[in-house]
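Here the complex is missing a single protein chain, while all its other protein chains stay put.
Coming up: chain A.
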């Protein structure tokens, strides 16, 4: 791709480019900063502001399906009344509160399951011989590179009424009737843990691989049983990895749409799915925007925790 540029070329080309930029009134330095900054302002920051604005607008039949928040020079009281309508709607209808509570609960339970599965895996990789570690890590990351949607789909084949698990159990004569596994909350847990497991293993591995073996030996020499050593030495030292990994699972799980709609039942309410339906089925853009903003507010604390944990890991490395 860009390797063609490796060969040395006449210096005048660079001089020419630099001159061209200077003629436009841009130093190279400013251009490097400005290009990504402008892009992110236009396609990341402004869209969020637009969401805020539309969450404060009224729903209308039409295209686009909301009323302008302010005609130029409109009175402000209008804005304030509209403000309350969409957010009040979220409070009044218990569907939304239930969806938020459910999302947090499902995300939290999935995170704990993922932690319990990932911790021994990360410990095993960190304690295996150095030449095997990269291969094992790649085995953890590899599924992440295959399509997310298809990995969720794979579980539909596993958990379904005529799925592989039911067929195997019935073939072995363990059960007579197929178990109902698909379209349950349990299937959603499996889906979330499965798709986000690499995000949990990697930060745990990073924390555990740096752990000084002599600390564990010292603890054992002083008579601590392995479990006590784990609780008092290993666990506290790997805490940044635990927090970072947990947040990397918890945060995307909160807004998850694909997993609850493919593996969950009709009653598995999650907020990502509610937002999707509000937008695509009800075409109520203002309420969808209000749902998005409340979701962002819920995510503020987990995102802050994540950044604290990541900074702790970075500082340790230095």
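In this section, a contact is a pair of C-beta atoms (placed from the backbone, for glycine too) under 8 Å apart; a residue touches a chain by one contact, two chains touch by 3 or more; residues count from 1.
Here, contacts and distances are computed from a predicted model.
K.L.:
Of the options "Xanthine dehydrogenase YagR molybdenum-binding subunit", "Glutamyl-tRNA(Gln) amidotransferase subunit A", "3-oxoacyl-[acyl-carrier-protein] synthase-1" or "Putrescine ABC transporter permease PotI", which is the UniProt protein name for the chain that has been left out of view?
P.N.:
Options "Xanthine dehydrogenase YagR molybdenum-binding subunit", "Glutamyl-tRNA(Gln) amidotransferase subunit A", "3-oxoacyl-[acyl-carrier-protein] synthase-1" or "Putrescine ABC transporter permease PotI" considered; the missing chain's recorded name is "Putrescine ABC transporter permease PotI".
K.L.:
I'm checking contacts with the chain that's been left out. Which of A:98, A:146, A:232 or A:282 qualifies?
P.N.:
The single option touching the absent chain is A:146.
K.L.:
Looking at the whole complex, which of A:98, A:167, A:232 or A:282 touches the chain that is not displayed?
P.N.:
Of the listed residues, the one touching the omitted chain is A:167.
K.L.:
Who touches the missing chain here, A:95, A:138 or A:231?
P.N.:
Selected residue, touching the omitted chain: A:138.
K.L.:
May I ask you to list the residues on chain A that touch the chain which is not drawn?
P.N.:
Its contact residues with the unshown chain are 1-3, 5-6, 8-9, 11, 14-15, 17-18, 28-29, 32-33, 35-37, 39-41, 43-48, 50-51, 54, 64, 117-118, 120-121, 123-125, 127, 138-140, 142-143, 145-151, 153-158, 160, 162-164, 167, 194, 197, 226, 251-252, 254-255, 257-258, 261-262, 272, 275-276, 279-280, 285, 288-289, 292, 295-296, 299, 303, 306.
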